[in-house]
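A single protein chain has been omitted from the complex, and every remaining protein chain is retained in its original position.
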Amino acid sequence: MRANPPAETSLHSLASTTKLQTARLLRRWSREPAVLIQSLVFPAFLLVVFQWVLGRTITLFSGSDSIYGQVPLIALLAGMFGTLTTGIALTAERDAGLLARFWVLPVHRASGLASRLLGEMVRTLASTVVMLGIGYLLGFRFQQGGWAAVGFVLIPVLLITGFATMVIAVAVVSSGKTVLELMSTVCLLMLFFNSGFVPTDEYPGWLQPVVRVQPMSPAIEAMRGLSEGGPVAVPVLQTLAWTVGLVAVFGWLAVRGYRRAAAE
Amino acid sequence: MTATNPGSQWRALSGRSVLGGIREGDLVFATFTPVVFFVCFYVPLQNMADTLGVNYAQYLLPVIVLQSMLFTGIAAGERSATDALGGMAVRLRALPVPRLIPMFARMSANLIRAVLSLIGGIAIGYLAGFRFHGGLGSIIGFVVIALLFAVAMSFGADALGSIATNREATGQMLMVPQLLFTMVSTGIVPAVGFPEWLQPFARNQPVSKVADALRGLASDTVDATTITIALAWILGMLVVFASAALHLATKER
Partner (left out) sequence: MTGTPAVLVEGLHKRFGDHVALSGVDFEVAPGTVLGLLGPNGAGKTTTVSILATLRRPDAGRALVAGHNVVDDAAAVRRSIMLTGQYAAVDELLTGRENLELFARLLGARKQEAAKRAADLLDEFDLADAADRRVGTYSGGMRRRIDIACGLVIKPAVVFLDEPTTGLDPRSRQHVWSLIGRLRDEGVTVLLTTQYLEEADVLSDRIVVIDHGAVVAEGTSAQLKQRTGGTHCEVVPVEPRLVPRAHELLADLHPSPLTPGADRFALPAPGGVATLGTVMSRLDAAGIDLADVALRRPSLDDVFLSLTGHAASGAEQSA
């Protein structure tokens, strides 16, 4: 067989090698029990239990159905926990020399990182749809039409690109695994302090600004607006700002770290 | 060489387990877990309880204490799985150490962990307004019931851990019942908050029943029936789990 890949700097190469490596990652993740548990089983379990335990009480107090806060919250959480788990798997791929193996192939230099981001987006889309299905069984309904529903599932996909950029930047440094485990704990705490768990007004006054600006809350509010109804433009722009901010801060670190990790 | 003395063997092995817990940071974790979970539920939900005129710290703390006792059980499972899988259990069987000593040593370490969790939980509760309204007797009752619950859970998890094939999997597997019994209990919200079909379970499952007793003891409103039901659950589990653990510890393998 002849070696005839497209020139590795070409856009054609970027598209084809990114697609192939994304397919590898998705195939791999679908076989990794930890990824399935963290991005599907555990969030689904939380969604059901939270709704059972807190659904009535929160609905009663806030006057709006709690499911429109819980489903967005859990969809985001599924994406984030999934990313943290694949981030930990990335540290193992680095240690095993797999990154080096792909680096020395004549593939586009950006395809390694691009395929990871694309993979995270596809995975998040899938887990969001699953959480929506469970939400449906618990009474969740789209009330703003089809386009709003499309917008709804794209919000976690948007936020996860920023979050995944940060996780990759962390995963490729040598102490990455420990930091990622710490980040998992922080994410677990964020689960309780956002506008989806209970409405922001329920938190003590001094904490409300923190709850309101943390990255999950604007995304939750945007998704609430796109399903139950309510403001959309401002929370979407805030989510976009968080995503752009995370990519701006961690993007360069991820690019540099990924290249270095391949050489180790 | 002195003759082997089960008492000093037990002390030596307990010391080993406790030291391991300190080194792995588990004892710090044990103290702070109830603090973190208390804050996570108390801060978002306290306002609603206030509206209803309920002191939420008083209401919530019992289930937080019991959750940390369940975590002690999970740690007990991992501890026993570590011994079983790391070869320590086999090694001790080959020494002139009575069969039950290693298990009792692990249980002492579990009890120490439970005491730390209890201290952490009561401390954060006090900061948020939890109080013992009864006399010394009800404080002692509270502590004894919480620790007995931890011991019962630890026996069960120790038995599971000793036949485990994977330490991490044992811990993760035990997280599921932990979450289910903690959340689907009347410890966080009262039974009326649950869907109707789930209310009987939420009301009658052991964590709810034991939490009722703890809450009653702390608030000095407890009646004999509540205590009896809680103790019946605990002693029942203690008998079943302890006999399983004793059986597995003495069995030829």
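Labels for the chains are A and B, by order of writing; each one numbers its residues from 1.
Assume a residue touches a chain if its C-beta (ideal position, glycine included) is under 8 Å from a C-beta of that chain, and two chains touch if they have at least 3 such contacts.
From a predicted model like this one, the values you see are computed outputs, not experimental measurements.
Contacts of the undisplayed chain with the visible chains, over the whole complex, involve A.
Across A:Ala100, A:Val179, A:Leu207 or A:Val244, the residue that sits in touch with the chain not pictured is A:Ala100. Think of the hidden chain as still there; on chain A it touches residues 1-9, 17, 20-21, 24, 27-28, 31-32, 96-98, 100-107, 262-263.
Quick note on the criterion: only the chains that are shown with their structure count from here on.
The mean-CA centres of chain A and chain B are about 34 angstrom from one another, to the nearest whole unit. Residues of chain A that touch chain B in their complex: 37, 45, 49-50, 52-58, 61, 189, 191-193, 197-198, 201-204, 207. Across the complex, chain B meets chain A through its residues 36, 40-41, 43-48, 51, 172, 176, 179-180, 183-184, 188-189, 192-195, 198.
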